[in-house]
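With one protein chain withheld, the remaining protein chains of the complex are depicted in position.
Per-chain residue numbering starts at 1, and chain names A and B are given in the order in which the chains are listed.
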């Protein structure tokens, strides 16, 4: 746990990981932040699936706005199309997978589950994350895999929603349970008995997820990693440090803090704490592993990746502000909750606007504060903070209601990944504008129609009066009252639905 | 608290308690588990009340299926009828009670309240439970009685639902508050001042119950023993071990665990821990008391009784798996939460199917795990685990949503006792099937009708065309459009509601 990579190597890693990817995707990246009129077309290959599904007559106007691409742009379009197969949520791959062998499908779900910890629904990212885990520790990676696998199987047994299982939404708590139970076990690596509680707790994940979803769905909120937090804390506090079967590492409350002098600070380690913070989401302290995780995020969604790095930085700064021991900051303990909180608020569950971006930064600071508080409380019971701070701060910020439409919380069923969410938000805004325009036009037309109709009605009424006078001649006066009025209403109802016959002076009876 | 009965006596107790009862009821007992086509008729006397209420024309077919009973079966039927007066929820007795003197009614409610701790709505079970408590400790029994009494009175003062009070649903938290405050008091028996906080806390039970019910009812969940947990923990932590007026027993967190060797295990004590676990629901460590409680459960509902014993066994096994000190297992501390959780899930709030039975077992293991965790956390505050583990695990398992119809959660208003719940479930399933069949037949008839009507309609349309042509001759062309169409719709709407005039080619205008 104390393997610190040379900061020089680290910077190379981050650099190298970015360079090839930037070539492909970074061109649209600045465009994403170029608000308020973003050129949506450059990212369209990423959202091809969305357009096909939701494309209606209004979308048909869009291609007309994009100019025919010249030769250079053609090449770029080809590249982007290739990228679109591996980025985002890899929807074409998911569709192709549906017809494959069950075990292959299960592997896809497990990989997606591994990546869903970071809100990424992408099997390639999941594969890279597993690679990062193997780089960190074989035994931990095995436990993580077992956890994801059994959590997914348990969800199948419990007959949970198939779409959610296929998106890995029942696996991500499993991988965390598996990993962190191995990380916090005091029995050392390759203590095979650990697989027993690991499997039991992983299989409880869908149960707890389903139960929490029943509660959170009332506020249209996700369950985040709450099942993992509950189950790992459960296992750790149920057994404890002195247990003979499943001993845990000893965590004790701090009663003293070392004197901090700003001269002692190691800037290289401080810089490295950013990728380490990302790695600590999976309990990994290897900066290379953290770097690999950053790459895996970048593949799927550059916005997610940017907010992950931002979150880790916020956590590090907060640690310095609250006089935390440098060791804990270097070790990434101040970062991982902020990473998740920043991703969740910054574009994942809110549509990314500048206001939401600021909200995500605020949430990051709040999460860091909360992280310190929860770590101190949990240590009284020999427990780590897990991702409780992230869950609580993100849920708090998702529960906010404001009167501005710049902070738009996506309906949970529409959440995919930040770029697609943004497109959904823009499309919705456009539609709203169109509807407003249409309504205004409609009103104008109606007013014109009303003027015309009044002329016609006068004619009609004359005819009707004649007719009803003829009919009424054969009936007594009691019956005549309601009958012609109801006929009148039927006719009006079909010709001018907005026309109120009550407001019309009934001068023909 | 350390009175352990000879295991040989114990087995006699369990045996003797079963023999006389088996004679009466055990014959239908296997039938209950003979899934999927259970002979419901043998248990009908138990559910006579239900049939009278919900009996409709569909029920009238049922007696035809049961063959006329021969001489031997007649005798059996008489016996079963006798049993039906004392088993289940004793509904005929409750009806008879309604006309009695108020104090007698109150006693009925108090006795039902005592039994409701185990989800049993039966005054006879309550009486037997009080007998068990007296066997354990006079002072505790008195405190339990005072608690139940004042909780019920307080519910009357607060004008809570009379039906719920009569079912003992406001008393069971009172008995637990009274009992456990006496059990955990460090002032010794017959410390009369204890009755003061006892009465205050018992009277707070309906307040907390009502408040929690307001929250839980949103998810159609019961409050279980949460009010008891809240109030007893409140009293204990508000006073504590060092209080001068109301000192509590000293509970401290474990910092070390004794070495466990499997040779040291005492199988007799381990076996005895099953009834002790049932007894610990009421804070009693006397295995005889536990045995009496098992009998009281068996009188009302064999399914409840079976799950209670199963739960206690699951708790004991979990304790062994998690390397708990043998003393705690023998003392029943691992059992009582699992007893309650198994009863709640296994047939009480879910309709008992094999899937639900497995769910109840899973819930038992989860509850045991949770029990260990909560006991460790609460001991940091000098508190016992109470029944928090049961409440939290049962609520979690009741919040699950699945896409299978084999796990059917009963609406809270329909929950009575496992056998009756099952009958409700089967009846509902039957009705669903009947409705499906009816719908299919209806569709067939409709199709036939449609064919006939089309012939008629053609005739009608001819007539209408003639008529409308005549009418229209006296009107301008503007008015003619909608009028005949609306008339057409009215006529169609009343004769063939499924017929869509829009789909019909309008060839007559």
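The rule is short, and it goes like this: a residue touches a chain if its C-beta (ideal position, glycine included) is under 8 Å from a C-beta of that chain, and two chains touch if they have at least 3 such contacts.
On a predicted model such as this, the values are computed, not experimentally measured, just so you know.
Note that of A:370, A:383, A:410 or A:423, the residue touching the chain absent from this view is A:370. When the full complex is taken into account, the listed residue touching the unshown chain is A:257, out of A:71, A:103 or A:257. In the complete complex, the residue from A:96, A:219 or A:354 that touches the missing chain is A:219.
Contacts to the hidden chain, counted on chain A, fall at residues 218-219, 254-257, 259-260, 321-323, 362, 365-366, 369-370, 372-373, 376-377, 380, 395-397, 399-404, 474-476, 478-479, 482-483, 486. Contact residues of chain B toward the unshown chain are 158-161, 200, 204, 207-208, 210-215, 218, 233-235, 237-240, 242-246, 380-381, 456, 459-460, 463, 467, 490-491, 494-495.
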